[in-house]
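Report on the structure given below.
Only one protein chain is missing from this complex, and each of the others stays in its spot.
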Amino acid sequence: MEQRQAFWLPDAASTYAGDVDALFYFILIVSVILFAGVMATMVLFAWRYRRRSAADRPKPVKENKIVETSWILVPTILVAIVFVWGFRVFIHMNVAPPNAMEITVRAQKWSWLFEYPNGVRASALHVPVGRPVKLTMSSADVLHSLYVPAFRTKMDVVPGRYTYAWFEATRQDTFLLMCTEYCGQQHSMMLSSVIVQSQDDFEAWLQEGLLAADASPAERGEMLYTQQGCLACHSLDGAPGTGPSFAGLAGSERVFADGTRRIADDNYLREAITQPATEIVEGYMALMPGTYALLEPDEIDALVAFIKEH
Amino acid sequence: MAETSTTLKHYFVSSAQQFDAAKMGMWLFLVTEVLLFSGMFVAYAVYRVWYPEVFELSSELLDWRLGALNTLVLLASSFTVALSVHFIQRNEKEKVVVLLLLTLLCALAFMVVKYFEYTGKWSHGIFPGAGFAPHGDYAAYYTPYAPQFFSIYFVMTGIHGIHVLVGMGVIAWIVTRAIRGHFSAAYYTPIELTGLYWHLVDIIWIFLFPLLYLI
Partner (left out) sequence: MSTAGQNYLSASTGVRSWLLTTDHKRIGILYAIAVATFFLLGGIFALLVRTELAAPGETIMGQDAYNQAFTLHGVVMVFLVIIPAIPGILGNFVLPIQIGAKDVAFPRLNLFSWYIFMLGALMALSGWLVIGQVDTGWTFYTPYSAEGTSSVLWLTSAVFIAGFASIFTGLNFIVTVHKMRAPGMAWNRLPLFVWAIYATAIVQVLATPVIGITMVLLFLERLLQIGIFDPALGGDPVLFQHFFWFYSHPAVYIMILPAMGIISDLMGTFSRQQVSGYTFIALSSVAIAFLGFLVWGHHMFVAGQSALSSIIFSMLTFLIGIPTGIKVFNWVATMYKGSVSLKTPMLYALMFLFLFTIGGLTGIMVGVLAVDVHLHDTYFIVAHFHYVMMGGALIGLIGGLHYWWPKITGRMYSETAGRIAAVLVFVGFNLTFFTQFVMGSRGMPRRYHDYAGLLDQYPEFAAYNLASSVGSFVLAAGLFMILAYAVHSLVRGKKAPANPWGAVTLEWTHTGPIPDPHNFEKVPLVTRGPYDFHLADDVLGAAASASSESQDNT
């Protein structure tokens, strides 16, 4: 991973990032000048007109019309400039080019799922370099927000409606993608990455994903385990996390918080995934999202097959 | 209470100043009330614009005759309360008591009608929010977003109803003071202020009625 240290803003890697940065630096510089001017005057006055004796009796100052008008006019002009500039860049950032490649984004507590037109799904966002990409986003539960600092791209993901974002990556690299709308307990863990590849590598990756579609159930289950974010809470090596580990889970006797017991057979595993709130394993809290009920039946089969292998 | 209310409070210079201050305070309070309701009117407007058909269909379920009756009752009560202010200025204290009692009666009538409306809705399974489950003849009204209409209906009329109840409490208190002869042409601030409040309750209903029952 290439890390260039930029001044103030992070490295930019999308077509419009440069426009945003130019505007940002313009305002920053103007603000610094304004601020320095105000502070210098303040310090100067405070020193120059410091009280010399308790009996100091300054004369009232007559107000100066030119000075007064200028401090109304200058800020007005400055804000007019930044408004128009910001507005034009914003429109550019809002309207995706017509030839953009469409990717569907599904957000849920606390994972991202990216779905490609050919049906491939992934938990990291793979995109080709130098090609505009349009994201159509929806949320299964609460508000989330998709943020890629390197691209200067951010858009809320709102349940009950679609929202859109687009960008065109300019550099092959891996970039951090994060959730910036507070969404509950593991908001800060809702991270993923954008993997920018050459057009060829990207095509190859898409193809691979298609092949995986007719892999064995357990192999598909393994994919889903990553994609659906099960790994955030369930380990494969026996270490307990937010949820119990999958290691040795299938076939064992489970003890629930209300004292009842049950053998973890296929049906139990299916119900544990689709109705997580009904039986809570002892020692854990009811934190598993209910959204997995929306998985396709064959996906659930695949997950169950995968769990049984561990 | 009786002694202090008729005398000038020490921090005021004159009773005119005291009266002006009280009246201005009341007006400001009414402004906040209007803004409180305006939030709900905005919610109503937004959902009406989004789902006009649902709102038209659902409002059929509200009986406009009962709404109209309540409008008349409230208008009458506004009138009696205005008259009571008029008569206290002329020191006709018995009339004031009668008029205030009439106002109270109208308010009571309003609440009784509302009671029948609400229970009627509930008996058909029309509850606000998740409880919304019209059955029998009304099952056809179970459309998407109909729950929103009835939520808004119950919230708006409910909060308005609470205002009527509070108003009744205040009027009852004013009546007892009027009976005990606390008011005169020289001092009638509480009657005046109660009247202002009551007009506001009335005006809000005048907006609620057409918006919810008619259109």
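Letters are used for the chains, namely A and B, taken in the order the chains are written, and counting of residues starts over at 1 for each.
Simple rule for what comes next: a residue touches a chain if its C-beta (ideal position, glycine included) is under 8 Å from a C-beta of that chain, and two chains touch if they have at least 3 such contacts.
Everything quoted here is computed from the prediction, not taken from an experiment.
S.K.: Just name the one of A:75, A:97 or A:119 that touches the chain not displayed here.
M.R.: Here the residue in touch with the unshown chain is A:75.
S.K.: Decide which residue listed in B:43, B:85, B:98 or B:113 touches the omitted chain of the complex.
M.R.: Among B:43, B:85, B:98 or B:113, only B:43 touches the chain that is not shown.
S.K.: Hey, which of B:64, B:145 or B:187 is the one touching the hidden chain?
M.R.: The single option touching the absent chain is B:145.
S.K.: Going by the touch rule given at the top, which residues of chain A touch the chain that is not shown?
M.R.: 1, 3, 8-10, 19-20, 23-24, 27-28, 31, 34-35, 38-39, 41-42, 45-46, 49-52, 55-61, 63, 67-68, 71-72, 75-76, 79-80, 82-83, 85-87, 89-91, 93-94, 141-143, 145, 147, 149-150, 152-156, 158-161, 163, 175-176, 178-189, 191
S.K.: What does the interface between chain B and the hidden chain look like in terms of residue numbers?
M.R.: 10-13, 17, 20-21, 24-25, 28-29, 31-33, 35-40, 42-43, 46-47, 127-131, 144-145, 147-148, 151-152, 155, 159
The definition used in the following text is that only the chains that are shown with their structure count from here on.
S.K.: Distance-wise, how many Å sit between the C-alpha centres of chain A and chain B, to the nearest whole number?
M.R.: Measuring from centre to centre gives 48 Å for this pair.
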